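Supplied in structure tokens, the structure appears directly below.
The complex is shown incomplete by one protein chain, all other protein chains being positioned as in the whole.
Up next is subunit A:
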Amino acid sequence: MNFEFTEEHLMIRDAARDFAQRELLPGVIERDDKAIYPTEQVKKLAELGFLGMLVGSKYDGGGMDTISYVLAMEEISKVDSSVAVIMSVNNSLVCWGVEKYGTEEQKEKYLKPMARGEKIGAFLLSEPEAGSDATSQRTTAIDMGDHYLVNGTKNWITNGKSASTYIVFAQTHKELKHRGINALIVEADTEGISVGPHENKMGMRASDTHSVMFNNVKVPKENRLGEEGFGFKLAMKSLEGGRIGIASQALGIASGAYELALKYAQERKAFGKEIINHQVIAFKLADMAVEIEAARYFCLKAAWLKDQGKPYGHASAMAKLYAAETAMKVTTEAVQIHGGYGYVKEYHVERLMREAKLTQIYEGTSEIQKIVISRGLMD
């Protein structure tokens, strides 16, 4: 057992922290308020290599371990979760699957530009009637011999408009149910693809979430990821790792709100003393600190298991559940500690509270995590 980070881990954490403070903090409120996509910030994120940090150096990635990824995601999410989710989807949902299951040609053509951050990826699984129940895919990919013909609609797609490369899940053999689902790499500018309007969200408003429609879209056969019918399995495996990213994002949202609340409580006076010296506030902060630390251990444990090549699906579901619930609780308390100031945008905590809510919903709701965890108990 070793609770020490390596020198490299700390360097990555500091780099992410410096980047967040220097490049993300200025303008974060306006970008969120007006739902402005962080184009410049994502470009700089790519230059520093964060967008492909988990991809091996052979494919132009950073070659970093998952512990480093947790540390970087936490620091970036403390400040701007819209940017963090772009990074998380590209790294753990898109690049991971192509690196792990793609052919050399697919890696050369699609993975390398995404690892360099020159192109962004999106993961197209959710549908209007297939959210938590991802098995009931209505999007179809009909086998036409040398290509698939894709039709259907995908919902809630992070990077929906900014992405150049989509991983699309679609049903090829309906009779085989989820075993008939394929995962296809689709170039976003392929004829027949249209992107719906930007979703007007409660939080993470600067990330571009869209519906994506497919109307007789031809996808070459060589763009299938993995074997025929491997799509659903790929989706589930990708989400196992994705959950570490979102758990780390939730952790960052919680620790960002906590740090702001701690600072405010040391400055704000009421009844003749700083409010941190009132036990009711001090105990709130103590509870927040404990839960954040526990969430951090969950995230690091799941990351460590993944780095060791051990099964991590159960641990990542626990991390996602606990960190998301902690983010919601901690951000709500951070707003409470700030009082009226917490309810206005300038103090950031209301935004963090809105962002926290999404971590309980996307990449598997808290309820879905409980299904995954409870099923794991019986294994």
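The definition used in the following text is that a contact is a pair of C-beta atoms (placed from the backbone, for glycine too) under 8 Å apart; a residue touches a chain by one contact, two chains touch by 3 or more; residues count from 1.
Methods note: contacts and distances are computed from a predicted model.
Undergrad: Out of "Electron transfer flavoprotein subunit beta", "Putative permease", "FecR protein domain protein" or "ABC-2 type transport system ATP-binding protein", what name does the UniProt record list for the absent chain?
TA: The record for the missing subunit names the protein "Electron transfer flavoprotein subunit beta".
Undergrad: Specify the residue from the set A:Glu8, A:Glu129, A:Glu259 or A:Glu367 that touches the hidden chain.
TA: Here the residue in touch with the unshown chain is A:Glu8.
Undergrad: Out of A:Gly62, A:Gly203 or A:Gly364, which residue would touch the omitted chain in the full complex?
TA: Only one of A:Gly62, A:Gly203 or A:Gly364 touches the chain omitted from view, namely A:Gly62.
Undergrad: Hey, which subunit A residues sit against the chain that's not shown?
TA: 7-8, 10-12, 14-15, 18-19, 22, 47-50, 52-53, 57, 61-64
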